[in-house]
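One chain of protein is taken out of this complex; the other chains stay put.
In order of appearance the chains are A and B, and numbering begins at 1 in each one.
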Amino acid sequence: MSDITKQTLSELVNNIKKKKLSSSEVTKAFVDRSEKSKELNTYITEDFSNALDKAKKFDANPNLDLKLPGIPMAVKDLFCTANLRTTAGSKILNNFEPTYESTVTQNIWNEGAILIGKLNCDEFAMGSSNETSFFGNVQNPIDKNLVPGGSSGGSSSAVAAQLTPITIGTDTGGSIRQPASFTGTVGLKPTYGSCSRYGIVAFASSLDQAGPMAQNVKDCALLQEVISSYDQKDSTSIDFKRNQYSKELTKNIKGKKIGIPKEYRVDGMPKEVDDLWQKGIEYAKDCGAEIIDISLPHTNYALPTYYIVAPAEASSNLARYDGVKYGFRADGENLIDMYEKTRSEGFGAEVQRRIMIGTYVLSSGYYDAYYLKAQKVRKLIKNDFDEAYKKVDAILTPSTPSSAFKIGEKTNDPVSMYLNDIFTVPVNLAGLPGISIPAGHDSKGYPLGLQIIGKVFDEQNILNIAYAMEEKINFKNKISDWWIK
Amino acid sequence: MSIDLKTIKHISKLSRISVDEKKAEKLASDLNSIFDFIEKLNELKTENLEPLTSVAETTLKLRPDEVKSKNLREQIIKNSPKDNEDYFVVPKVIE
Partner (left out) sequence: MSKEKSEYLINRNDNQYEVVIGLEVHAQVLSQSKLFSTSATKFGAEPNTQVSLVDAAFPGMLPVINEFCVKQAIKTGIGLKAKINKRSVFDRKNYFYADLPQGYQISQFKDPIVGEGKVILDMPEGQKEVGIERLHLEQDAGKSIHDLDPKNTFVDLNRSGVALMEIVSKPDLRSPEEVNAYIKKLRSIMRYLGTCDGNMQEGSLRADVNVSVRKKGTKDFGTRCEIKNVNSIKFMQMAIEYEANRQVDLIEDGQSVDQETRLFDTKKNETRSMRSKEDAHDYRYFPDPDLLPLEVSDEFIDQLQSEIPELPDEKKKRFIDQFKLTPYEANIMVSDIETSNYFEDVVKKSDVKLATNWIIGELFAALNEKNLEITGSPISAGNLSKLINLIKDGTISGKIAKTVFEQMMEGDKDPKKIVEEKGLKQESDPKALEALIDKVIDNNRDKATEYKSGKVKLFGFFVGQVMKVSGGKANPQLVNEILKKKL
């Protein structure tokens, strides 16, 4: 088979199970394409030769009952992988090699998948364009010098460019859904507590969630089924009944009530985005869903709230990078000097900026005015959703207020960069599941996504809606392989 | 509200990140624009509201008192920038 890398995950699994393809053939195909795609800069660390060895071993004794039998897979470099460098996109972890495996990646290997490498991301997942990575920008396969979104930019780019059949990212304020939207791929942020945070380099503990990124909804559902588990090693992991998302997937969403929040029609949003949203509403109706206008009155306060809560937690989570136990250390005359130089040289500008914001909002005299206030507003935002879900089963919004932008376009204006996440952030603040699916192109030919937000633990429902709409939308990504010479 | 250089120096001290004058000025300007946007929250009256504690819809689980982690000294120290096989080694602490 010549076009192995063009196959969906489901096709690959099927072909391996039917012994039409071996794991080695599949792994080699993705490794070869990855080798030819260095210009995209999706990988921070490649593990190609190990992957090929593992594939051979798999083929020698294949367990075809697994969900991901011998499937090669690259993952965001925020997941700790045993004995393979894990950097979080930062100089401060440039040489860090964990001795342990994150629960999410362990779940994936347990189902037979094979690690092929670690994917680029914004430093400590702080960014919306992958431009804060110590390891350089990632190219969006859609067009040269276009950002792939962030922070899971290496992941979105790698899936869109078919360097890996599927991948996982993490989403703190939109870091799965926004890059999925920018690259014409599907990305799911699960309910907070659905996927274990154990072994994932932390950004903001109360918001971080790992999730699947894929070419289509079905693949996304299968990977979600694999990675979601209750984990006693994470105190915020939730023990709830998890569906067999891929098996229970259905296009029948007749009678589902879908809410359209009026507050998401923000000032300055391009008409194209609004039009796409309207089209999405029509598709949903075509699928048999009932459309209901709703209000989420505190939407406008979500971003300011997020930019207090996330940096506050980050400032504390990143205190452990001090040059003592692991990672980069700069020489210093004494302990404090060493700390200050290590962290000043080891962290990039955006991370330092967020640590400063976080330190400030928690500091004596400002805690009540900022941090405490933000946690109160966060409750209001959550209450908005609780109210809305009395009337509807899911909510439909655009994923982002614009399509992908050029590399360097927003780097000097942090606030305009932050505005990228305006539609995704409320979902993290409320701990809800949300999925972005590609829904069309703008006039430049760049993909645009729609976001479906669900109730807590209701991943199955939003996957079903996405699955039904996906068929109606019939999106085709326009990728020319421009980077392959 | 405006964050001045003195405040930047103070929070950089608390964050253990060294800043020189130039960096401090850039940070001050960035943080001021970010806080201008954050100040939007002041439109909301929140005096009588309870803050959110967690979005995780569960209670804290307790684990049994069992020793499971064995001697990991080699593993723990392996990644350290400086050690002497027994201890992590850091530059002298000056009080």
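The definition used in the following text is that a contact is a pair of C-beta atoms (placed from the backbone, for glycine too) under 8 Å apart; a residue touches a chain by one contact, two chains touch by 3 or more.
Since the structure is predicted, the reported quantities are computational estimates derived from the model, not experimental observations.
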item: Displayed chains contacting the withheld chain; value: A, B
item: Option from B:2, B:48 or B:69 whose C-beta touches the chain left out; value: B:69
item: Candidate in contact with the missing chain, chosen from A:102, A:132, A:157 or A:305; value: A:102
item: Contact footprint on chain A, counting only the chain that is left out; value: 80, 86, 88, 93, 96, 98-100, 102, 197-202, 204-206, 232-236, 312-313, 315-316, 318-320, 322, 324-326, 335-336, 339, 359, 362-364, 367, 371
item: Residues of chain B in contact with the chain not shown; value: 13-14, 16, 53-54, 56, 58-69, 71-73, 75-77, 84, 86-93, 95
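Going forward, only the chains that are shown with their structure count from here on.
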item: Chain A and chain B: spacing of chain centres that average the CA atoms, whole Å; value: 23
item: Residues on chain A engaged by chain B in the complex (per definition of touch); value: 95-97, 99, 192-193, 206, 232, 235-236, 238-239, 298, 300-301, 303-305, 307-308, 315, 319, 322-329, 332-341, 343-344, 347, 352-353, 355-357, 359-360, 363, 370, 372-380, 382, 414-415, 418, 429-431, 456
item: In the complex, chain B residues that touch chain A; value: 3, 7-8, 10-12, 14-19, 27, 30-31, 33-34, 37-41, 43-44, 46, 49-52, 54-58, 60-61, 63, 75-76, 78-82, 88, 90-94
